[in-house]
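Starting off with a structure, shown below.
One chain of protein is taken out of this complex; the other chains stay put.
The block that comes next holds subunit A.
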Amino acid sequence: MIASLNVLQPYKCYMAVFLLLLFSFASLFVGVIELTPASLWSDPEAAWLLAASRLPRVLSVLLTGTSLAIAGLVMQVLVQNRFVEPATAGSGQSAVLGIILVTLFIPGASLMTKMGLASVTALLGTGLFLLIVRRLPVQETYLVPLVGIVYGGVVGAVATWLAWQADLIQLIDIWLTGEFSGMIRGRYDFLWIAGALAVFSYFLADQFTIASLGEDQARNLGLNYNVMMAIGLVLVSIVTAVTVVTVGVIPFIGLIVPNIVSRWRGDNLRHSLPLVAYSGAMLTLLCDVVGRVVIFPYEVPVGSVFGVVGAFITLWLLYSSPSAKRA
């Protein structure tokens, strides 16, 4: 994959990969229980800690960051608007609603069942959002994200109300606030599905870029627009559901990462998609480490860190938006 990136000079590619590995490596040794590279050789407990807890955590951070950034990018293509992402436009909330419904009606459901049904509700929720957005005037750039926030709020409120009725309020906090502290061996495996979907999206990079030109232009070029919309919808829904079930909702990754990459390298997904994937992983890794360090030995959930970091970056994106200046 890295060799085919072809978007930066090779040395920059190697540099980027090296940095990601370096930070991942550093992240392995941040935690309440002291773990150092040296102790791995001497202490058998240390090796166990690494394999059972620290490594799964880093892997889940990388997989989540990558796949959420890609899901945000795909969602922006679907609605042709830069300022939406699954976590704020109803997909995440629909997934949470799905989990609550499963918990209520199939109490002993396996994680797989939860995830499957959360994917279905995320699909329905995102699909409904797309139908609503299609009726909005395209020129109103800021109307789509606003409608998304309102819509996500309504779906989230329904989920919260249901949870409150069923005494599941504590659980809803867990799903609505993404964090990686629970990611131990065996708990994060589903995230590989999200990671695989992120890789898969690269094979459809051209098709997604053409879809982003708008329906008529895409159909003029012979693209089966509706099929691409369906593929994108399924991709966004599964990634959202998988990450919500395992990690919880993490806001802003899907919004800020594709926007920053777009400013820098443009929107030809063949070139930008690998950078979005990489930057999503890197940013999530950094935010996760920050969350673990600021109030050490306690932890701030990565979802909260992103809430702060993401809000600032989003404001910056809005104020310096080239499209806003044009409009």
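Throughout what follows, a residue touches a chain if its C-beta (ideal position, glycine included) is under 8 Å from a C-beta of that chain, and two chains touch if they have at least 3 such contacts; residues count from 1.
What we mean here is this: contacts and distances are computed from a predicted model.
Per UniProt, the protein behind the absent chain is "Iron ABC transporter ATP-binding protein"; the candidates were "Cysteine desulfurase IscS", "Imidazolonepropionase", "Iron ABC transporter ATP-binding protein" or "Nitrous oxidase accessory protein". Contact with the chain that does not appear here is found for just one residue of A:42, A:110, A:224 or A:320, A:224. Interface note: of A:39, A:177 or A:268, the residue touching the hidden chain in the full complex is A:268. For the options A:61, A:95, A:210 or A:302, the residue in contact with the chain missing from this view is A:210. Contact residues of subunit A toward the unshown chain are 80-82, 138-139, 205-207, 209-210, 212-214, 216-217, 219-224, 262-263, 266-268, 270, 322-323, 326.
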